[in-house]
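Working notes, structure below.
Complex shown without one protein chain; remaining protein chains in place.
Going in written order, the chains are labelled A, B and C, and every chain counts its residues from 1.
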C-alpha cells in the first residue's frame, strides 16, 4: 500500500491499462501536458498515436469517441471540466447513450469519458457543475464517481475494460483526496456501494466528494451517541439499490448527501428508490442534502454556503433522530 | 369556449403574444412552414424580421437566443424535436441557465424554448426523448409541460411574458390532445398544479402526456371503488410542491406518472420531495411509473411496452391500495 | 461491388462491367425505395421514411470504391447508402417494418439502419451526427494502418452544423483517411438551400487545406471519378477530401409531409425539371447508346430487382415482431469484461 492522491491513482490506472492493452487510446484537449495531472506521462510513454491533444471541438470529440470505439478501440476521452460535457452533449445523449439499442445490439462502445467536477474552488458557474444527474437520466451510460484514490484507480480500470460507455467524474481539484492504494492489481466492481463506516441509527448515502464530509459528520455524530452508517455509492449507474436498501432496513433512516443541484439529483433518485422499495423500513422522512438549484457563485463564502458539509449533515441527522425533519 | 387541439392552442397563444408585443420574435428551423403546426401563419402575418427560418445550427441558435434576449427582445426559439435540445445544449446549460447569476443579476432572459417531446409514434430513439429531468436539474430554467390545450395556451403566454428562460415542451404528436379553450384572454400561472380530478384514496401526480392516461386510470379505479385524485403538474419548475403535499396529506398515497426515463426523473424528484416533506402523511410506498432507463425502440409494441398507460397505473394503484408495492 | 485491380490509378473511368454493376445497384435502391414509399402510404410502416430517390448516383458512385472493411456513416436519408455499401436490402426492409428480423432487430427503424459487419455504421436521425463518428472511425483506420478509409455522407443542410467544421479541422490536421461527401439536394428539410446557406459549401473545406470538388451528383461517372481520386488519397495516406455532389431530392423530405404541411415549398416545374435529369435514366441512356447493354438486359435487371423487392417485402411481412420487452437488455453490452 502507498498513500496517494486521487489524481495520482487515476494516472496509475491509465498507465497500467494503456500498458496492458494496446487498443486503449486517449485523447482530449491538452491531455499531453495534463492540466489536472491525471494523464501525465502518458503521451511521453505511449506516443502520439495513442495519446494526443485535440483542438477545442467538444461536439466532435464525443462523436469521434463513438466512431473510434465502434472500430475496435477502447477510448478514453478527457473532457477537462465537467461543464464542457455540455458542449459535447449531443453525441453523448443522442449517439453514445443510444447507438447500441438503435443498432439492435450490433455494437459495443468501450468509452470512458473523464472530467473533473464540482465546486469549492471559486472556479465559478461555468467550471464547477456536477452533471451526473443528467448523465444518469440518459439511460445508456455507466456513471462512476469515486471518492477515494483506491476506488478511483479500481473504477477507472473497470471502466476502461468495460464494454459500455462510462462517464468517470473526478473530484480532483488540487489533486483530490489522499488515501491508501493497494500495490497489487485490482478492479473495483460497478454497482457495489462501499460501506465507509458501519452504523445502526441512520444511513448516510454519499457520492464522490461528499463521502469525506459524510464520514466526518458520522464521527461527530458518534460523539453525540448517534451511530451513522456511511455508504459511498462509487457508481451511480449501476446503482447499488440493494446495498442501500439493506442499510436502511437496518437503520430506518436515510440522509443522502449529493453535490449536485437538488432537482432531479442523484439524491432525489436514491430517495425515490428507498421511498418505494424500502418504505416499510423507514422510521423518518428521507433527507436530501444537495446544492440548491443554483449555479455556483464565485465568492468563496457564497459558494461554500451552498455546498453540503459535515456541520449541515450533523444538523440534519440530529434533527432526523430527534423526530423533526429540519 | 372552443374545442381545439393542443398544437392549435399553442399557435393561438403565439399569434396573440406576437400581436400584443412587437418585441416578441421567433426563430428556428422551418418555423415558417411549421412542421408541427404550432408556428403556422406567423411568418405570413408578422414577416421575416420577426419570424424566420434558421440554418440547422442548434449550438448557435441557443446562444443567439441569449444574445437577442439580453438586447431587449423576447425570444421564442423553436427546437423542433426535443432531442435537438441536446445538440444545442451548451448554451442552454452553460449560458442561459447561469448568466443571470454570473452577471450578478444584470440581465433578464425572456426566452421560450419550444420543442415536441415524447414517444409513442415510432419516431425511434433520436426523436422521442423526454428531456425535462435534465432541464430541471440545470437550475436556471422554468420548465412547462402542458397536458391540455387550455393550459398549453395559458402557459405559453405566461412563458413569453416572463422575465426568465422557460423550456416549453409539447406532447404534440399528431396535433396533441383536444380540449376546451376559453375565448377570452387568460394566463396560466407557473407553479400551480391543476387538479384534474379530486379523490381521497390516492394521489396520482402526472406530467404532460401522462395526464390523460392518469385520468383514464382514475376513472377505471373509481369503478373499483378507489378514489384517485389526479394532479397535473403543468410546470415542473417551479413545481407546486405544496399542492402535491396537500393532496398526499389527504390521500396518504402517491403514484407519480412520468414519461421520462426513470433515473433522476421528475417522478424521482417529486417522490423525493414527498418522502421528505410529506413523510408523515404517507400510508404506503411511493410508486413511480416511468420509462425504464432505455432509449426508445422503433417497433411499436416494444415502444408501447415501455410507456406508462392506464392499465399500468390501475395495477400500480390497486397494488398500493392492497398494501403490496408492486 | 466488384473492384478492378487498377482501382487506385488516377484519371480512371469505370469499366463497362462496373457501370453495369453500378446501374443495378442504383436501380435496386430506386425500386426498394419506391416500394417503401408505397408501403408507407399503405400504412404498413410504423414510422416515417425519408426517401433517397433521385440521389442514387452519389451513394453508388462513391461506395463503388469501398470494401467491407471501409466504413461509412449516413443520414436520416440512409437506405441508399445502406444498399450502395453492400447492405442486404432484405433485413433493411424488415427493419423499416419494425420486425424481429430487421437488421437492427426492429429497434432502429428507417433512420437507424446499420450493418456494422459491412462497415455501415448507420443511418442517423441527428443531422450531421454521423460526421464526427466518421472522423473517429477514420482515426481508428489510421491507427490500424491498413489502408481502410471512411466516408461520411451528409446533406447540404447538415453542412451548417458546426461539427462539420470541427471534424474538417481535425481530419485535415491529422490527415485522416476520411472523405466528406455533401449531397446538395436543394433542401434543408423544407427550406431551399440558399435560404439557409451562405456561399458554396465545398469552399468551406479549402481553408483547412483539403481538396474540394463539385460534381454533378446525377452523373454516375462524374461521382465515381471524383470518389476515385478522393478514396485513393485517403488510402495512400494523403488525407481527407471533400466532394460536393449537386443533386435533387425528388420525393418529399419525408413521405408523410403531404399529411401535415399546409403549403408546398417548391414548384412542380422544378421537380419536373429534375425528373428529366434522373441519374438512373441518364445512366441507362448511356449504357444503351454506348451499347454497353441492351434493352433486354436492362429488363432482366429490372425483373431480378422486382423479384428481390417482392421477396424482401414478403420476408418483412412474414417476420415476427420483436419481443415487446427486448429494448432494456440492449442498452448495455454487459458488465466490465473482466471485473465480473
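Here, a contact is a pair of C-beta atoms (placed from the backbone, for glycine too) under 8 Å apart; a residue touches a chain by one contact, two chains touch by 3 or more.
Since the structure is predicted, the reported quantities are computational estimates derived from the model, not experimental observations.
Considering the entire complex, the omitted chain makes contact with A, B, C. Residue in contact with the omitted chain (choice from A:10, A:40, A:187 or A:264): A:40. Contact with the chain not shown here comes from a single listed residue; of B:36, B:73, B:86 or B:168, that residue is B:73. The missing chain, though absent from the display, is touched by one residue of B:121, B:161 or B:304; that residue is B:161. Note that of A:108, A:151, A:232 or A:293, the residue touching the chain absent from this view is A:293.
If you put the missing chain back, the residues of chain A touching it would be 29-30, 32-37, 40, 53-60, 83-84, 87, 121-127, 292-302, 304-306.
Taking the complete complex into account, residues 160-166, 168-169, 172-173, 196-201, 203-204, 206-209 of chain C touch the chain not shown. Residues touching the missing chain, restricted to chain B, are 25, 49-50, 54-55, 57, 59-73, 75, 90-91, 94-95, 99-109, 139-140, 142, 158-159, 161-164, 187-190 (touch as defined at the top).
Here, only the chains that are shown with their structure count from here on.
Taking the mean of the C-alpha atoms as each chain's centre, chain B and chain C sit 36 Å apart. Computed centre separation for the pair chain A/chain B is 29 angstrom, with centres defined by C-alpha atoms. Looking at chain C, residues 104, 106-108, 112, 124-126, 129, 162, 327, 331 sit in touch with two or more other chains. Residues of chain B in contact with at least two other chains: 58-59, 83, 87, 124-126, 293-295, 297.
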